[in-house]
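The complex appears here minus one protein chain, its other protein chains still in place.
Think of it as A, B and C in the order they're written, each chain with its own count starting at 1.
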Amino acid sequence: MRLETKKEGGVFIIRSLESRMDAKVAVDFRAEIARHIDDGNKHIVFNVGGINFIDSSGLGAIVSCLKHVGREGELVIAEADETVLSMFKLTRMDRVFRIYETEREAIQAMST
Amino acid sequence: MRLETKKEGGVFIIRSLESRMDAKVAVDFRAEIARHIDDGNKHIVFNVGGINFIDSSGLGAIVSCLKHVGREGELVIAEADETVLSMFKLTRMDRVFRIYETEREAIQAMST
Amino acid sequence: MESKKITFSIDSNLRDVALIGLSINKICSQIPLSDVEVYQIEACVVEAINNTIEHAYKNSSGNPVEVKLNLGIDRITFEVCDIGIRMMASHTPSLDFDPDDLENLPEGGMGLFIIQQVMDQVDYTSGNGQNILKMTKIFTNKP
Partner (left out) sequence: MESKKITFSIDSNLRDVALIGLSINKICSQIPLSDVEVYQIEACVVEAINNTIEHAYKNSSGNPVEVKLNLGIDRITFEVCDIGIRMMASHTPSLDFDPDDLENLPEGGMGLFIIQQVMDQVDYTSGNGQNILKMTKIFTNKP
């Protein structure tokens, strides 16, 4: 899964360059983010703005990353469109993740 | 094929309520328009604004109507989007039909 | 009016699942359903196909996966068919978890739950070596 990553202050920002986050790419995603977390990036904004399809494997991979950052870290979601958001709601993952409308808001909330 | 028709002065305006004008509906279209022509409507604007797919059967049906109105009548096209227009160009039917950007322009050109 | 029918066939390979998903998305976007509903229907079919590949075929490629779509006047049905290992006696899929219990959040087991939530009817049948998950979504047709 092609990802774009950057760092702003202590916040690590991930953005997907692929529009589908499905079973085909979920395993790779999980492995790649795990590497970034092991490198010490434990305050993560996942900007899902470019994603227009996510299935339960994709959600599962994000949950796995959340567990991996652990209680000292954070992983929040930004820029989910209506359809992707509906998948978080359907699986009640909207009660697990903090979800921000914009990447900016997410970064600000984390920095404070 | 569900069509909407109206009359403005001597001009008969047809608009498709279906988005696809393909082999499935072409025969019906031809028959229905033939009836309107036989009723004396020989100055026709076909507003294709609602159509987003046309195949060669659809084009053939329009050509058939053009022949039916004959040399004393007219049949012009209005509001073809870029994709539908490309089909007229591909089959060189853009040299057969007068094609107007808007229904209004088409009506005006016919009334003068 | 008789219903419209099409069958999609792919090999049991996660690579090709999106091709069915995209096709179904476009077909569903022609019927009176909201964007979110269209998306969720696509998701259900993708979940069902993923299950077929991952569970019925244990992730081995080279096996047939078929989705039969039937679009009627007020409902759309999908039959996801495989000739692999059949699903154990269907339990009601549930998704119960404490959102604050980080360690125990589910990373899987959400597929059938999503399907149950979105679809109006779900049936699973096995026979003659074939397994079929049939899903029906009803919509209101305003002509």
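The working rule: contacts are C-beta pairs under 8 Å (C-beta built on N, C-alpha and C of every residue); 3 or more make two chains touch, one makes a residue touch a chain.
Note that the coordinates shown come from a computational prediction; the quantities given were computed from them, not determined experimentally.
Enquirer: With touch defined as in the header, list the contact partners of the absent chain among those displayed.
Expert: When the full complex is considered, the omitted chain touches B, C.
Enquirer: Among B:6, B:24 or B:104, which one is in touch with the chain left out?
Expert: From the options B:6, B:24 or B:104, the contact with the absent chain belongs to B:24.
Enquirer: Could you tell me which of C:25, C:40 or C:77 touches the chain that is not displayed?
Expert: Selected residue, touching the omitted chain: C:25.
Enquirer: Using the touch rule from the top, list residues of chain C that touch the missing partner.
Expert: 2, 4-11, 15-16, 18-20, 22-23, 25-27, 30, 69, 71
Enquirer: What is the set of chain B residues that contact the non-displayed chain in the whole complex?
Expert: Touch set of chain B with respect to the missing chain: 20, 22-24, 53-57, 59-61, 63-64, 66-67, 70-71, 82-83, 86-87, 90-92, 95-96.
Note that only the chains that are shown with their structure count from here on.
Enquirer: Among the chains, which has its CA centre at the largest distance from chain C's?
Expert: Farthest by centroid: B.
Enquirer: Could you put a whole-Å number on the gap between the CA centroids of chain A and chain B?
Expert: 51
Enquirer: How many angstrom between the C-alpha centroids of chain C and chain B?
Expert: Comparing mean C-alpha positions, chain C is 41 Å from chain B.
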